[in-house]
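Of the protein chains in this complex, one is absent; all others appear in place.
Now for chain A:
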Amino acid sequence: MTGEDPGPLIRLFGLTGGRARPQGEAFDLVAIVTTVSGSYEPADLIPEHRAVLSVCRRPTPVADVAAHLRLPLNVTRVILGDLRREGLVTIERPRPVAQTIDERIYREVLHGLRSL
């Protein structure tokens, strides 16, 4: 045997078709991904796609999906972009901070931290 095992890189290449960026609109590291309920699940899904659909039945941030899959974030994002294009998941659109983190949320976070 010579050289390093090329397996992992080839596998990653296979998952994304060599693409480095997801298709469609950009999404954040912590954008919420949700499996579209009741959607038809194609029989030929690869295991990683199935895993995403299973995890995201509960709304799950992108970073957590990557950790579940044990895949690099950008590979995960390509996979998520593909699933979105197929209509199997929705990915929250980027929103300005002012619209997402209001004072009520701040108070909740503060309270949550204090009671840890």
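Brief remarks follow.
The criterion applied here is as follows: contacts are C-beta pairs under 8 Å (C-beta built on N, C-alpha and C of every residue); 3 or more make two chains touch, one makes a residue touch a chain; residues count from 1.
The rule we apply is simple: contacts and distances are computed from a predicted model.
Going by its UniProt record, the hidden chain of the complex is named "ATP-binding protein" among "YeeE/YedE family protein", "Putative tricarboxylic transport membrane protein", "Carboxypeptidase regulatory-like domain-containing protein" or "ATP-binding protein". The set of chain A residues touching the chain not shown comprises 9, 12, 20, 28-32, 34, 59, 61, 63-64, 66-67, 71-76, 92, 94-97, 100-103, 105-110, 112-114, 116.
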